[in-house]
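Showing just some of the chains, left in place.
In this document, chain identifiers A, B and C correspond to the written order of the chains, with residue numbering beginning at 1 in each.
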Amino acid sequence: MSTVRLLSDDEVAPEALAVFNEIRAARNTDYVNNFWRALANDPAALRRTWDSLRDVMGPGVLDPKVKEMLYVAVSIVNGCEYCIRSHTAAARAKGVSTAELMELVAVVGMASETNRMATALQVPVDERFLTPPA
Amino acid sequence: MSTVRLLSDDEVAPEALAVFNEIRAARNTDYVNNFWRALANDPAALRRTWDSLRDVMGPGVLDPKVKEMLYVAVSIVNGCEYCIRSHTAAARAKGVSTAELMELVAVVGMASETNRMATALQVPVDERFLTPPA
Amino acid sequence: MSTVRLLSDDEVAPEALAVFNEIRAARNTDYVNNFWRALANDPAALRRTWDSLRDVMGPGVLDPKVKEMLYVAVSIVNGCEYCIRSHTAAARAKGVSTAELMELVAVVGMASETNRMATALQVPVDERFLTPPA
């Protein structure tokens, strides 16, 4: 049970329905998932979030599969179950195999381990990692 | 200033020096960075962490550049400055361009935004994201 | 299922029952929610936590509704489902509308996005944000 209503097509404002239909077209499916139906309670937030997500996750310099894996990794560390599940499903749909997913999980785990150790010991950044960016 | 001493080659136990030398060989440089010099206060932890890191970040099914980017993304969300800086440097060394780094940052930002929104609204996971794994 | 028992009025120590009754009086309801029933396993912690919460959330310089919204925002970022749900309910009871809640969620999302981007890029703090406090 969400803290706001998940709005059906019949209940949303026309601007929200327009976003729903863009999502449908972009994803080539009639299905609009719960995240968007919750956000539809604020049509401006729905519009802004969808536009941003579409742009950020759209064509760029990184491979779409890589971007989806980054999304999953971030969602794990932020501890968002909804996002882990929806983006793992999206990663699968983009061709990520179980072996690739397991390797991603190993990297996320290892990075989290060394992150905590470096923070624990307050290791000072080596001079060479601070050289001015090009 | 770290909370434990950063040990020089002269100060470490022989088992720790052996790890230092493996790091040098693997990275083709004489430089051993501060993280390992802090960990050398516990030679068993140094050995275990280096072995694990080498294995996790070594050859697998994912591209080394992708793995390094995942490492950076995780370090950002865990808020570890040392790790952000050292692994961003490593990513650069593996060929990640400024454009790729900026796109990674955009994905990390966008994922964090939607992670918080989904958690805030306690959006229930769609049935279709729960289908049994293959 | 909690990791300790949720204690009924019959089971708690007299000092814990006294706190339960203060909660009832302060909230004008007979209902004592699960958080307090779990804490009652440590009557001193129950007393200390209730006293602190009552003082922090009681009359001050900020509006009670604003304080409740801050509580919800923090709970989202800390990823505590119990707290998100109980304090969203409390915010509703204090008059927070769905539109206000959605705007809060938008701010939490946007802040989380820029938080990660600033951390990712290790943006140095501008001199003007460091001017000595009045």
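Please note the rule applied: a residue touches a chain if its C-beta (ideal position, glycine included) is under 8 Å from a C-beta of that chain, and two chains touch if they have at least 3 such contacts.
Everything quoted here is computed from the prediction, not taken from an experiment.
A.B. asks: Assuming all chains share one sequence, and 3 are in place here, what does the full complex add up to?
C.D. replies: In total, this homomeric complex is made of 6 copies.
In this section, only the chains that are shown with their structure count from here on.
A.B. asks: Quick one: superpose chain A on chain C by CA and send over the rotation angle as a multiple of 5°.
C.D. replies: Rotating chain A by 120 degrees superposes it on chain C.
A.B. asks: Counting residue numbers used by both copies over all numbers at the interface, does the chain B-chain C contact come out same (over half shared) or different (under half)?
C.D. replies: Both copies touch with mostly the same residues.
A.B. asks: Using mean Cα positions, find the chain sitting nearest the overall protein centre.
C.D. replies: Ranked by how close its C-alpha centre lies to the overall one, first comes A.
A.B. asks: Report, in whole Å, the distance between the mean C-alpha point of chain A and the mean C-alpha point of chain B.
C.D. replies: One centre to the other, that is 20 Å.
A.B. asks: Report the inter-chain centroid distance for chain A and chain C in whole angstrom, where each centroid is the mean of the CA atoms.
C.D. replies: Distance between chain centres: 27 Å.
A.B. asks: Let me have the rounded angstrom distance from the C-alpha centre of chain B over to the C-alpha centre of chain C, please.
C.D. replies: Between these chains, centre-to-centre, one finds 33 Å.
A.B. asks: Can you tell me which residues of chain A touch two or more of the remaining chains?
C.D. replies: 3-4, 49, 74, 78-80
A.B. asks: So in the complex, the part of chain A that touches chain B is made up of which residues?
C.D. replies: Within the complex, chain A contacts chain B at residues 1-4, 6, 31, 33-35, 38-39, 49, 52-53, 56-57, 60-62, 66-67, 69-71, 73-75, 77-83, 85-89, 97-100, 103-104, 106-126, 128-130, 133-134.
A.B. asks: Okay, in this complex, where on chain C does chain B touch?
C.D. replies: Per the stated touch rule, the residues are 72, 76-77, 79, 81, 84-85, 104-106, 108-110, 112-117, 119-122.
A.B. asks: In the complex of these two chains, what residues of chain A are touching chain C?
C.D. replies: That would be residues 3-4, 41-42, 45, 48-49, 74, 78-80 of chain A.
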